[in-house]
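Yeah, one chain of the complex is gone here, protein chain that is, but the others are all in their spots.
Labels A, B and C are assigned to the chains in the order they are written; within every chain, residues are numbered from 1.
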Amino acid sequence: MSDINKVVLAYSGGLDTSVIVRWLQDTYQCEVVTFTADIGQGEEVEPARAKAKALGVQEIYIDDLREEYVRDFVYPMFRANAIYEGEYLLGTSIARPLIAKRLIEIANETGADAISHGATGKGNDQVRFELGAYSLKPGIKVIAPWREWDLTSRETLMAYCAERNIPVDFAGKKKKSPYSMDANLLHISYEGGNLEDPFWEAEEDMWRWSVSPEAAPDTPTYIEIGYQNGDPVTLNGEALSPATMLTTLNKLGGDNGIGRLDLVENRYVGMKSRGCYETPGGTIMLRAHRAIESITLDREAAHLKDELMPRYAKLIYNGYWFSPERRMLQAAIDESQGFVNGVVRLKLYKGNVVVVGRKSDNSLFDEAIATFEDDAGAYDQKDAEGFIKLNALRLRIAANKGRSQLS
Amino acid sequence: MSDINKVVLAYSGGLDTSVIVRWLQDTYQCEVVTFTADIGQGEEVEPARAKAKALGVQEIYIDDLREEYVRDFVYPMFRANAIYEGEYLLGTSIARPLIAKRLIEIANETGADAISHGATGKGNDQVRFELGAYSLKPGIKVIAPWREWDLTSRETLMAYCAERNIPVDFAGKKKKSPYSMDANLLHISYEGGNLEDPFWEAEEDMWRWSVSPEAAPDTPTYIEIGYQNGDPVTLNGEALSPATMLTTLNKLGGDNGIGRLDLVENRYVGMKSRGCYETPGGTIMLRAHRAIESITLDREAAHLKDELMPRYAKLIYNGYWFSPERRMLQAAIDESQGFVNGVVRLKLYKGNVVVVGRKSDNSLFDEAIATFEDDAGAYDQKDAEGFIKLNALRLRIAANKGRSQLS
Amino acid sequence: MSDINKVVLAYSGGLDTSVIVRWLQDTYQCEVVTFTADIGQGEEVEPARAKAKALGVQEIYIDDLREEYVRDFVYPMFRANAIYEGEYLLGTSIARPLIAKRLIEIANETGADAISHGATGKGNDQVRFELGAYSLKPGIKVIAPWREWDLTSRETLMAYCAERNIPVDFAGKKKKSPYSMDANLLHISYEGGNLEDPFWEAEEDMWRWSVSPEAAPDTPTYIEIGYQNGDPVTLNGEALSPATMLTTLNKLGGDNGIGRLDLVENRYVGMKSRGCYETPGGTIMLRAHRAIESITLDREAAHLKDELMPRYAKLIYNGYWFSPERRMLQAAIDESQGFVNGVVRLKLYKGNVVVVGRKSDNSLFDEAIATFEDDAGAYDQKDAEGFIKLNALRLRIAANKGRSQLS
Partner (left out) sequence: MSDINKVVLAYSGGLDTSVIVRWLQDTYQCEVVTFTADIGQGEEVEPARAKAKALGVQEIYIDDLREEYVRDFVYPMFRANAIYEGEYLLGTSIARPLIAKRLIEIANETGADAISHGATGKGNDQVRFELGAYSLKPGIKVIAPWREWDLTSRETLMAYCAERNIPVDFAGKKKKSPYSMDANLLHISYEGGNLEDPFWEAEEDMWRWSVSPEAAPDTPTYIEIGYQNGDPVTLNGEALSPATMLTTLNKLGGDNGIGRLDLVENRYVGMKSRGCYETPGGTIMLRAHRAIESITLDREAAHLKDELMPRYAKLIYNGYWFSPERRMLQAAIDESQGFVNGVVRLKLYKGNVVVVGRKSDNSLFDEAIATFEDDAGAYDQKDAEGFIKLNALRLRIAANKGRSQLS
């Protein structure tokens, strides 16, 4: 295993990845470069520097990637109204390719020949990290300690720490939860523990980003989101950068009990898994984007998007962000967004995101035609007869030939 | 126009269709058969008998179709998790083919050569009625008065009533709303009036089937729905017939502020249209069905369903229930539902439908494999390396040949 | 009908459209502008000028659109490998939007308020012309004489000519065929006559562009087509313009008995129709394009294209070239073509187009990996085990829970 000289590790500063630093040094006799990113997980990243130094790391990268994350990953995905399996807003999935990209950039800068991460061998994240990495640098080596080592229980891990003098307080606050959690600007997730029984209701104190609908204010909050080319650009009339927009919507959503999800999903590696998620801002953005599309998007463009969406969401879930097929779908989606401009008015109330208004200079809603009142000839109702007759023709011919459509 | 001898009219007993009875008699010099169905619209149907008699109708059909409606139309559609344009639960659309079917059956029984309905020339319902009718009886004639006559304003209509002695109190209570409304067991819809401005927020007293989230109880209601082959069969352990199930869920949902929708949709005839809908029971059923599928359905079956769903929903929206392509999709969907059995536990609270548990003897959720704890060898994490490597192979080859996946 | 002042007519110079000129002048009391295009139909277009003049037309447009046709319509379509209903290469469909576009441009230039064409009310072409026209100029009026007039038999038409002094020799050579024919650079089509019996074999002398396979040379012709970004750019090493490329391939294909099709297709207006087609160059281009893609396109990009193709082909067949949804699909397709460069070697022989070689600097075919010989470690066969194991996991879990995949 001496063929690895330098490895870039996605380093959180927590206990697990700190153990990985040491394990990599020991096992591969290689130099470790740490990379810690602020993608909005809600924890300070700067403390990771001292921890890495204490572990003997000499090249330490700490980046604030929040704007890039929302602008180049979250926003393009929301143009697609992406939802995985009818429920999941892909909060973890969409953060992984950015990490993979940055790992590879750092590998290129530092001359590293490998990357490493702290994802387990049962999950989707290993796939997302590694597919992204291989797609961007095909010769890169990948070290996935959880697939290799024997530190598979808390006990063996702690013993390893004691033996190697890894300060156990690296574990940090996060680990006091009985759940495996992960967060970034789009969401926080919870897995494991009691959630492994799908009939068990998550207890209230698990949730961290939102109040419960019960605890949310008794009066609604109204907001207006302005869209440009399919992306949210203003909130209540004020221009906000992508990361600021999402941060603000997270606060608004969380305060109003919005964005909790409890579901069983199908992992790419083949098993079902229970997950709970809080996606307050994303939940608002999804409804708002559909609402602005509802008045600005052509019908068939909208339907085509809807038919492509599950496939697009699956690609992102499975880790294929950096793939030709994701780029093809993105090209189709982006082609549709040029007129997705305007304002959506929303009411936030105790877990509900209610669309109460939408307007746009590019609206295709034509009151003159849609009206129940006299439309002054804008639409000739007699056209409908021919429309129906010809659409029915194939069905009538079939019926004439004796075919029944009753089961 | 003397080539029509007898026409079967979808008759509500309201003013508009009463006018149509007289107009058909006058215009076509034909006999009119009325057909009034209870599909759960929440109004008595029996009074239509006296009104029809008063108009000189001799063949009067009044049917309770609620069970057939839910069993043969609503339930099969919910197996597909059908939503049109990401929001609309197709509450009007799915009722129309049943009416069309019954019109044709009555035409066959009474020897009528035509059918008629009160849908306008701008909407989807004319299409749904007529496509259904043509598909089931290709030689049937269709009379759509709203596309033919000149009674296009309230004034001309009232003048017609006065002239022909049609009692104006046929108008009934429903017409006191400023909105065009339509209801059946799955939903009630509102269109027109102020809703024609998509930025205008619907006022609270428009809604008829649900209290507002604000007015809903401060304590949640928990329920358990039992599924068999993809259909809801028990509520809190009690077996319920399809119509009783939906009626009960409507009550539960409506009491908890669940199921309101406000959207702009794309009609088949080509324009956008604002609609508000209340679908209390359907909103619960959709979440519950997805939840029971989440533990019982194979991943790829679920994904295939998700990809086919928009097309299936569009077919129903557009009026193609009685078509070979809908039957093909239904065959695929139904094939997937054999193991969709089990119980979903839901929390209803102020507009929220929260899935809090799901269990099934046919569950594919495998705790032994999914666990974050030691799985005793049920899953070999090392398999993931090969899985990723081969999935990445095409991407690595492309990258080796100089292709970049960065935009 | 006096609300039409000037109408632009798609004018072939043949008898039918000459009658239409006079009929428009008579019926609408309007000025007629004729537009005659050379899109490779194989007949002189210049003679149309004298004929139009003889009919009193003052604004006469005669355009050579062959290069635009192939470059902007045929080539983009072939990037998609478009085939309608598994057989038809869309030779008529793809020419119609160009005609529609030019009609509208001329209407804009001449201040005309209407366009007209000679397509019948039963066919697809009326739809394609009119959808294109409406999409480009929504207020344009459309006059479709075949849907309006009563000159529906050859006799009434001839009587009309006699009455109005329309020279019958306008009929030209083409009408001596018992078939309704139409041609452009991509194909020639035959409909009607004996073809209306789908069990009747088309006789040899119907076909005009190709020799029969029987009559083709006994020795094969080898050619090499060079591709750039998915478009054919060289033939046997020589750069050719789009129209020249297609003209040359038509000759090569026709000489070798290539490109005949005999099929029953489903028209957009609802009936089935028998058509025979000759598409010599297109048949070669389709095989060649797939062949160059086979070594240069990523697998998943290729599969996505294959899944989108039927929908893309249907859009073109139905006349939706100028639509948002076609543009979305085109964006996805074009995104995939950046590396579709290289050379395909083909053998043309008695109706067969045989791909015998393909090469590309952008080839993704990796001999080091694909080889049956020792690959020197380029591919680790052990990876396959994990790949299979995880892909099988969901199936194994299902089987463990007692599900059988035997019917």
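What we mean here is this: contacts are C-beta pairs under 8 Å (C-beta built on N, C-alpha and C of every residue); 3 or more make two chains touch, one makes a residue touch a chain.
Since this is a predicted model, take the numbers as computed values, not measurements.
Peer 1: In the complete assembly, which of C:Ser273, C:Gln337 or C:Asn362 touches the absent chain?
Peer 2: C:Ser273
Peer 1: Check each of B:Ala50, B:Ala215, B:Ala239 or B:Ala331 against the chain that is not shown and name the one that touches it.
Peer 2: Reading the full complex, the residue touching the unseen chain is B:Ala331.
Peer 1: Looking at C:Asp26, C:Glu44, C:Glu109 or C:Glu196, which residue reaches the missing chain?
Peer 2: That would be C:Glu196, which touches the missing chain.
Peer 1: Counting contacts across the full complex, list the positions on chain B that touch the omitted chain.
Peer 2: Against the left-out chain, chain B lists 266, 269-271, 298, 300-301, 303-305, 311, 320, 323-325, 327-329, 331-336, 390-394, 397.
Peer 1: Name every residue on chain A in touch with the hidden partner chain.
Peer 2: Listed in rising order, the touching residues are 298-300, 339, 362-364, 366, 369, 379-380, 382-387, 389-391, 393-395, 397-398, 400-401, 403.
Peer 1: Which chain C residues would touch the chain omitted from the figure, given the whole complex?
Peer 2: So the residues of chain C touching the missing chain come out as 81, 85-87, 101, 120-122, 126-127, 130-131, 134-139, 144, 146-147, 152-153, 180, 191-193, 196-202, 213-214, 218, 220, 260, 262-266, 269-274, 290-291, 294-295, 299, 302-303, 306-307, 309-311, 314, 322-324, 327, 345, 347, 349-352, 354-359, 363-367, 369-372, 374-375, 379, 381-385, 387-388, 391-392, 395-400, 403-407.
The rule is short, and it goes like this: only the chains that are shown with their structure count from here on.
Peer 1: Where chain A and chain B touch, do the two copies share over half of their residue numbers, giving same, or under half, giving different?
Peer 2: same
Peer 1: How big is the gap, in whole Å, between where the Cα atoms of chain A centre and where those of chain C centre?
Peer 2: 42
Peer 1: Roughly how many whole angstrom separate the Cα centroids of chain A and chain B?
Peer 2: 31
Peer 1: What residues in chain A touch two or more of the other chains?
Peer 2: 266, 269-271, 303, 311, 323-324, 327, 391-392, 397
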